[in-house]
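Removed from the display is one protein chain of the complex; every other protein chain stays in position.
As written, the chains take the letters A, B and C, and residue 1 is the first residue of each chain.
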Amino acid sequence: MRKCKVENIYTLLGEISKNAKLYIPVDQVNGAKFTEYAEGLTLSNALKTERSIKDFFFPQTENLVDFKVSGKIIEIIDNRSEMEDFVIFGARACDVRSMEILDRVFLSEPVDTYYANRRAHGIIISMACNRPAETCFCSTFGIDASKPAGDIVCYKGENEYVFEGVTEKGKNLLEKLNAVTENGGEDTAKIVQTEIKTILDKLPLKDVKADKFGKDKTDKFFNAPEWKTLSEACLGCGTCTFVCPTCQCYDIKDFNTNSGVKRFRCWDSCMYSDFTRMSAGQPRPTQLERFRQRFMHKLVYYPTNNDGIFGCVGCGRCLSRCPISMNIVKVMKKLGEGDNE
Amino acid sequence: MQVNEFKPKIVAFCCNWCSYAGADLAGSNRLSYPADVKIIRVPCSCRVNPMFILRAFQRGADGVIICGCHPGDCHYTSGNYYTRRRMALLFSMLDYLGIEKDRMRLEWVSAAEGAKFATTMNEFTEKIISLGENKRLEDLRCKK
Amino acid sequence: MQKITREILIDKAAFLLSTGVVGSVFGWRAGEFDYDVTPALFTDKTDLKNNFVFGDFCGANVSKYLIKATKNAEEKILVFLKPCDTYSFNQLLTEHRFNREKVYVVGIPCEGMADVRKIKEKAGEGILKISSTEDGVIVDTLYNGTISLKKEDILLERCKNCKSKKHVAYDELIGEDGTVLENDRFDEVAALEAMSPEERFNFWQNELSRCIRCNACRDVCPACTCEKCVFDNPESGVENKAAYNSFEEKMFHIIRAFHVAGRCTDCGECSRVCPQHIPLHLLNRKFIKDINQFYGEYQAGEEVGSRAPLVNYTKEDIEPNDAVNKGDK
Partner (left out) sequence: MQRIGVFVCWCGSNIAATVDVEAVSQALAKEPGVVHSANYQYMCSQAGQDLIRAAIKEHKLTGIVVCSCSPRMHEMTFRKTAESAGINPYMVEIANIREQCSWIHKDILTGTEKAIVLGRTAIAKVNLNAPLTAGESPVTKRALVIGGGIAGIQTALDIADAGFEVDIVEKNPTIGGKMAQLDKTFPTLDCAACILTPKMVDVAQHEKIRIFSYSEVAAVKGFVGNFDVTIKKKARYVREDVCTGCGLCTEKCPVKKVPNEFNLGMDTRRAIYIPFAQAVPKVATIDADYCNMLKNGKCGVCSKVCTAKAIDYEQKDTLIEEKYGAIVVATGFNPISMEKFDEYAYSQSKDVVTSLEFERIMNAAGPTQGKLVRPSDGKHPHTLVFVQCVGSRCANCAEKGKEYCSKICCMYTAKHAMLTRDKYPDTDVYVFYIDVRTPGKNFDEFYRRAAEEYGVHYVKGMVGKVMPEGDKLMVRASDLIANKQINIAADMVILAAAIEPDKSARSIATMLTASMDTNDFFTEAHPKLRPVESPTAGIFLSGACQGPKDIPETVAQAGAAAAKVIGLLAKDKLKGNPCVASSNELMCNGCSSCERVCPYGAISYVDKEFRGPNRTVLVRRVAQVNPAVCQGCGACTVACPSGAMDLKGFATKQIMAEVDAICK
């Protein structure tokens, strides 16, 4: 492990930013946001950034390709820019886990090369959650907020930051920072972890359990009567999906610029009334069905297709953003109330 | 002629009964106005949806002008009264968003006012040239 | 003034249910925490007793839900409406969005609702409990102990400038009716108007560029009740799912504000629900301010059947070119 004094953290960040774009959480007018590092910026103390790190790898909109039509010839222009290396500092355990969930979607065959490209160029420095919030329930999905994954894991102690290289990429980067770090810090890391564990035990949502859900539970929940009351207030907006670190649905849109066509990929939301609309119409015509889709996907379909891994990381963003305060915790509790097995 | 002379794109929505006829009269009387102005014929100025105006700016227009019958003269009695309210609010909103307020204009031009049509277009084009390219309501995708 | 408690409302609802006046109750359902209240329809008395809540976090304007709720309802639906909700209620009736006969409105007074975002800003993360007091709330937190906050510091943005404590529609009132209030709700708009165009442009560019097109503002808006929104309709020519650049954000918000202009009651739900904290109400209020100034005071929803300013005219209306130049001189 390597460590650096709290007061030296900006030297360290400066060092990282010499070789790659560095993004750190910075307090903005309306909450913390990953911001490109520049001297003078200060790290946010907020637990979570408003948006997850998903945006870096799977942006809300991206221009995939352009077409130029002249007469009967269609020219295809791949205007993908060469990705630069970039480093994200301060990702939380939940966000880091979300990358694993996205990887399973985008990196399995056929590989999404846009995503893969960004993944290959990105290094994630995670940060243990010193102060989890009441909306946190990552432990439900087996995530340890005191020991996040990531290329490098960081623990913030009272006087020092401690770093632990995890992946090859991470270790390499950490090595490059030897000049601004020193060996040690294991003790600090332990203390931080213990402190975090005590707090995790006090969280109001610590008892939310996902074990009733998972692989092959489609039949059990699909026709549950509870969906009606759960979904009745849903507005059908896309807030939950857009703040979610694991939602990965997108749509492809062509935009006619008058001089050609630009093809965009943009996030879609299963909550939208025209989500996956086909020539035969909308497969999920009511909000109940759309609402059910989102939660069934996170809690049943995804695990079914991905070795039992849940499609939710318990980050709690949807809990604090939903305009009508409906969320996955309420869904899990309500559906879980029913007769088990 | 200068090489880099700014040639603005101006969309003029003209109602069929008054302003389009006014434009025809300007033509018949050989009253010249800049070729930058291109006219779209609509039955009445009240057919002009704010979306059309924004669309024009998106697609690269530097100015949009709507011409209709004088209040009280609408071929459809009241169409231009609605236009007047809609555009008053829309223009005010665009101004509020910091868009140059002189990029959009509403002018009443009757079928008899060929000269007014030409003068209006001359003045408007001049104004748009002085404002320069539309940057605040542009869609970069549509720029060449 | 009588303090409205959940018990009073539950009793009222239970009574109306048992006497058969109504068949269901639209209200608010308790959540995981004290603040995450969800609008909900209750049909069962036990459910009502256990889960119905009313308190500082019942800000949601439930009038729009009546469109869906009344559609298949055989019996009347009881709905508790705060004064500001009743304006939306009337506006929806003006636009024939549901059958008045299917609704039983109980008007409830409102002293302003709390904004949990503001509480979090002041008390930090880790909120374990929020209890109401006479003039504010006491917050138990994980990290900062117990904090008490004054009501005026945690009011929802729209409640800070409450326009009316008067119910413009009800079948029955609990407590006393209030009056239309003097308010400063146009001050922010005026402040923006006083800026230079560049400043205004930068202000809005910054605000609107945060938009993620989640459509929450539209979906919560009681004036946005189209069967299919133009922005969802590929046939409309303006549909887009996510804004690629600032133009589309502007297009969406300008057109949305324009579509609700004269119909917007200024309920403020758009700003309340925006996950990106964009002050969207400032767009709608600009239209309201302009309408009042150009065409005379008009409050949407004040009266059922009133003619919205954009579907109305006088022969002496202000010319658009003068309207934008009103600030100059």
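Here, a residue touches a chain if its C-beta (ideal position, glycine included) is under 8 Å from a C-beta of that chain, and two chains touch if they have at least 3 such contacts.
Fair warning: this is a prediction, and the values are worked out from it, not measured in the lab.
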Chains on display which the left-out chain touches in the complete complex: A, B, C
Full-complex touch with the removed chain, picking from B:24, B:102 or B:133, is B:24
Cross-chain touch to the chain not pictured, restricted to C:134, C:184 or C:235, is C:235
Quickly run down the residues of chain B that touch the omitted chain. 9, 11, 16-18, 20-21, 23-24, 26-28, 30-33, 35, 38-44, 46-52, 55-56, 59-61, 69, 72-79, 82, 86, 110-113, 118, 142
Would you write out the residues of chain A that touch the absent chain, in ascending order? 71, 256, 258-259, 282, 285-286
Hidden partner chain, residues of chain C it touches: 71, 94-97, 225-230, 233, 235-237, 259-260, 307-308, 310-312
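Rule of thumb we're sticking to: only the chains that are shown with their structure count from here on.
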What is the chain whose Cα centre is as far as it gets from that of chain C? B
Higher-contact pair (C-beta pairs counted), A-B versus A-C: A-C
Based on Cα centres, what is the most central chain? C
Approximately how many whole Å separate the CA-defined centres of chain A and chain B? 47
So, in whole Å, the Cα centroid of chain A is separated from that of chain C by 31
Among all residues of chain C, which ones touch two or more of the remaining chains? 244
Residue numbers in chain B touching 2 or more other chains? 141
Touch list for chain A against partner chain C, complex: 29-31, 46-47, 50, 60-61, 63, 131-134, 199, 202-205, 229, 232-233, 235-239, 241-243, 251, 253, 255, 264, 266-269, 272-274, 319-321, 323-327, 329-330, 333
Can you name the residues of chain C that touch chain A in the complex? 31-33, 35-41, 60, 65, 68, 116, 120, 125-128, 142-143, 210, 212-216, 218-220, 228, 232, 240-244, 269, 272-273, 275-277
Looking at the complex, which residues from chain A come into contact with chain B? 255, 257-259, 262
